[in-house]
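One protein chain is absent from this view; the other protein chains keep their places.
For clarity, chains are labelled A, B and C in written order, and residue numbers in each chain start from 1.
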Amino acid sequence: MAIEASGAGTRGRRIRLGMVGGGEGAFIGAVHRIAARLDDEYELVAGALSSTPEKAKASGLALGLDPERTYADFAAMAKAESQREDGIEAVAIVTPNHVHAAAAEAFLKAGIHVICDKPLTTTLADAKKLKKLVESSGLVFGVTHNYTGYPMVRHARELIRRGQLGDIRVVQVQYAQDWLTESLEASGQKQAEWRVDPKRSGAGGCIGDIGTHAFNLADFITGLEVESLLADLSAFVPGRKLDDNTQILLRYKSGARGMLWASQVAPGNENNLSIRVYGSKAGIEWRQEEPNHLLYTPFGQPPQIIGRGAGAALPPAARVSRVPAGHPEGYLEGFANIYTEIARAIRAHRGDDSGGKRGKGKKAPRLDPAVTFPTVDDGLKGVAFIEAAVKSSGKGGTWVKL
Amino acid sequence: MAIEASGAGTRGRRIRLGMVGGGEGAFIGAVHRIAARLDDEYELVAGALSSTPEKAKASGLALGLDPERTYADFAAMAKAESQREDGIEAVAIVTPNHVHAAAAEAFLKAGIHVICDKPLTTTLADAKKLKKLVESSGLVFGVTHNYTGYPMVRHARELIRRGQLGDIRVVQVQYAQDWLTESLEASGQKQAEWRVDPKRSGAGGCIGDIGTHAFNLADFITGLEVESLLADLSAFVPGRKLDDNTQILLRYKSGARGMLWASQVAPGNENNLSIRVYGSKAGIEWRQEEPNHLLYTPFGQPPQIIGRGAGAALPPAARVSRVPAGHPEGYLEGFANIYTEIARAIRAHRGDDSGGKRGKGKKAPRLDPAVTFPTVDDGLKGVAFIEAAVKSSGKGGTWVKL
Amino acid sequence: MAIEASGAGTRGRRIRLGMVGGGEGAFIGAVHRIAARLDDEYELVAGALSSTPEKAKASGLALGLDPERTYADFAAMAKAESQREDGIEAVAIVTPNHVHAAAAEAFLKAGIHVICDKPLTTTLADAKKLKKLVESSGLVFGVTHNYTGYPMVRHARELIRRGQLGDIRVVQVQYAQDWLTESLEASGQKQAEWRVDPKRSGAGGCIGDIGTHAFNLADFITGLEVESLLADLSAFVPGRKLDDNTQILLRYKSGARGMLWASQVAPGNENNLSIRVYGSKAGIEWRQEEPNHLLYTPFGQPPQIIGRGAGAALPPAARVSRVPAGHPEGYLEGFANIYTEIARAIRAHRGDDSGGKRGKGKKAPRLDPAVTFPTVDDGLKGVAFIEAAVKSSGKGGTWVKL
Partner (left out) sequence: MAIEASGAGTRGRRIRLGMVGGGEGAFIGAVHRIAARLDDEYELVAGALSSTPEKAKASGLALGLDPERTYADFAAMAKAESQREDGIEAVAIVTPNHVHAAAAEAFLKAGIHVICDKPLTTTLADAKKLKKLVESSGLVFGVTHNYTGYPMVRHARELIRRGQLGDIRVVQVQYAQDWLTESLEASGQKQAEWRVDPKRSGAGGCIGDIGTHAFNLADFITGLEVESLLADLSAFVPGRKLDDNTQILLRYKSGARGMLWASQVAPGNENNLSIRVYGSKAGIEWRQEEPNHLLYTPFGQPPQIIGRGAGAALPPAARVSRVPAGHPEGYLEGFANIYTEIARAIRAHRGDDSGGKRGKGKKAPRLDPAVTFPTVDDGLKGVAFIEAAVKSSGKGGTWVKL
């Protein structure tokens, strides 16, 4: 109950949320909505839910939105909502990749906080531009690298921060799926279609869709900086224009070495994001499909199965867990943690803005330093990673600085 | 996305919900609230959240309830809410066991649907009385045997219904925990305290708290009727008045045989509810702590790992899953499934009640026959199980008819 | 390399071994032969390998035995071998159960050490008689409850001896197989045929064949004495005369409680012997099908995965492991451990007998107290267990003293 408990005292009004994309037939829109709702921190009140106006309208209706606040496109929504007294305070952008940059820009310029799906943009230039805009706006900007929301991922990170692994030597990270083993795009399946289309996905296929998650996970857990990488991207399914399998070697500035494998053509793998990190003192292993446990392997001692339970989970893990250990938490809970962390930042921001309401000597609410979520910097890193990998592979597999 | 999708078309207004119990310091109250919220089917608007009036008030405030609708006790709440135009349509009763019967009665008599925690009551007489009242009221009554909400549990049940296991021969079910390994109640921990107190828990300790879940799970999955049982209940921790370990043999009317073990003193077990069922053609195995997969073992063929994915999950499982396979769903999602199924029943009931709004020839909305949740009958079975086991054990471990 | 290393110094001549049963078509004979050979402690030189003389002869030839030492029956073998200068020093009895008692008696009377398969005999009276004979003979008598040969089983036992589990409260042991799910005996399969025939198996089917192993495993690991038991035996396959499924409650003298399940009709279970023991301080869990690891669960701490590696395995486990951790050891290695432990006892016995060869002041070789193998006492306990269970079940499932 960490989350509800910690939120309860300062509850107040829910954050008014809008959504771009995520209409009928989309997968990730529904996920974002549940994630926003789980801790009761947001209220969905507006949407530009599809690039097809009729679909946008129908989707809004189905979700019970006020028809007036069901917009045909994000620009109209940004404009109208920023002018309402009760306009949205934050927007979730859950469209195909090519829309992210422009939509994010529009809302930031309208003074609205942004929660954006990954990869942040389809080009590094766009990502850099966006980063500048976020910084100058002073607004909250979260990127849904949702896997960093799992308690045991945070536990792993904390172990490394505390030095319990010693010097990190080896990082093995993978993200394997099988849903594109055959040409699903040829069947017209919507999810597959845009992901294999360079116009909507950008230069990376598998690497952009899931490789970035793997990269981000390693980055989040280890805190190590990559110096250079070497990538071998393949498109195994005949006719596919973007990579569906990605094999990468990583060299870290510290001297550590890494391997990253991402694939969407590995039969038997549903959503197999896994990471292993080895240091001079210990190792850790975590698998997204069984996220409630972390294997912690101190050298020379028996491996330990760390769960979310008190006495096992470190504070950064315990504070983002809702139910006792043994009661499994899953993907939606991890995703919701990102939303709730962003909500805490938005609430702190609210306090900053409402200075007038506080009397003399009253301090602005300070953001709890424990609050952690992926920001525009993480989004930018991901796009840089994609660009470097595509470049390396394009040159036949050579080392490229990151 | 099965749940949102199927609900979307008929959305309409959320169900107004009240809650009895579940205030500060309670574990299960927060779980019920998240479960109610997950699919956006309920809106919590009233509460009698604690038996201590100040605590009830403070808890209501913390949850953002209208202070007017934060009641000191369930009787006041039933009365006041039933008189409001916008009164609650359903109530969740999440108190210690001894309050269930009276509270449920009060709300049923006030025409309010009830969602009640298990065990249903502390005596079989109370349970029978309640069943009659539910039947005469025509109201919806759900019991939160939440583990029946897991997709793979429903898959297992469907396999058996389709005859894929052949004649069921053996049922092995267990529910093991370790949190009462030491005398936690002596430390004043609230959850432990009432659970080991016969006045608040009833005649069963471990058997009532978790043994009933194990019994219900076997009942739900197999559909077999127990003829008699033999129980050996132990209280291992010095000074404990109620059982903390329960070992039971089951004889089914069909000739099948079962073993049920429930324990709260088994170190290393967090919430280890597991079931195995073996028939003349195949077996199944499911473990709550890794709920997203089911082991299906047809005789003479390799075991299959059944997941929630399309092509694997049968319709009764697929319809209660929200995210693609590989994206793990957990305890809260399963719990929410029970709430959402009950919401569907309440919506169907609403249609029945609002006859006036339908013109001639318009049929009352019919409840989708796929909707499945534990009812007062299941609650009653659970209480009968406890009573029989306590009786058997009290006689030194003899066979008792159920 | 513990075993070879420790044996190397005192090597000397291999033990001359004979075998009764285990000819063509038998499963367990080949296992015994490999087990005897693995550590190079025995040399198979004689056999009465089948109750069918021609088969006995052919089997002996196939194994390369001297035709002169291939006997038509065990009586002839005991007689002839005991008269040879180079006669067998030990015999392995691997026949169907009904032959054990008479064969063992014949060899003991001939002054030959005995290694006997389990269950020891088909009646308790026979078992008691045999025990007396063993004691008066002073010979080595081992019973192949082979699962006690696994290093991690010995580790579990040592943990309990050292008090690391605290007071034992609960024992959950099972042995599940599926090979008799259908009427294999009707097909004439030899292994199935005799096992379901009361004349050759005795009064217990599944309980004698594998239930005794489960009982012995719990006995070996916990060291607890059973006070009484209650059994429910079933024969699920139509026409089967002996039980193929066994469910038992155990009450230990110490107040601990146990459940034992044995089944040969549980599809998906190949040889699923597993045990869990819970005490006031910790629990352990071990599974025969993945025997190289033991789960050790100290209360309030993360579970530990104990392997055979140095720094993890306690001395009683380390001394019966041959290869480094990570190099899995299996069924044959565990079985061989029993043979090698018995060899150590026979070597110590040899020393006692060969007093004349030692000069003054030379001490007789003393048996290393670490040497551990199941004896006639363990065999007797197993037969008592079968008899009590059959009696309990016959009375409709009542408590029977053990």
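By our rule, a residue touches a chain if its C-beta (ideal position, glycine included) is under 8 Å from a C-beta of that chain, and two chains touch if they have at least 3 such contacts.
This structure is a prediction, so every number in the text was calculated from the model and none was measured.
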Touch with the omitted chain, as defined above, among C:72, C:186 or C:332: C:332
Of C:50, C:177, C:337 or C:392, the residue in touch with the unshown chain: C:177
Among B:278, B:296 or B:399, residue touching the chain not depicted: B:296
Where the unshown chain meets chain C, residue by residue: 1, 4, 8-9, 11, 27, 30-31, 33-34, 37-40, 62-64, 177, 269-272, 288-292, 307, 309, 322-333
Chain not shown, touching residues in chain A: 169-170, 172, 174, 178, 181-182, 230, 232, 234, 236, 245, 247, 249, 251, 255, 257-259, 261, 263, 265-269, 276, 278-283, 285, 295, 297-299, 303, 396-399
Touching residues on chain B - with respect to the absent chain: 296, 300-307, 311-312
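Criterion: only the chains that are shown with their structure count from here on.
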Interface sides of chain A and chain B: same vs different residues, half threshold: same
Centroid distance [mean C-alpha coordinates] between chain C and chain A, Å: 56
Rounded Å distance, chain A centre to chain B centre (Cα mean): 34
Contacts with two or more other chains, residues of chain B listed in rising order: 269
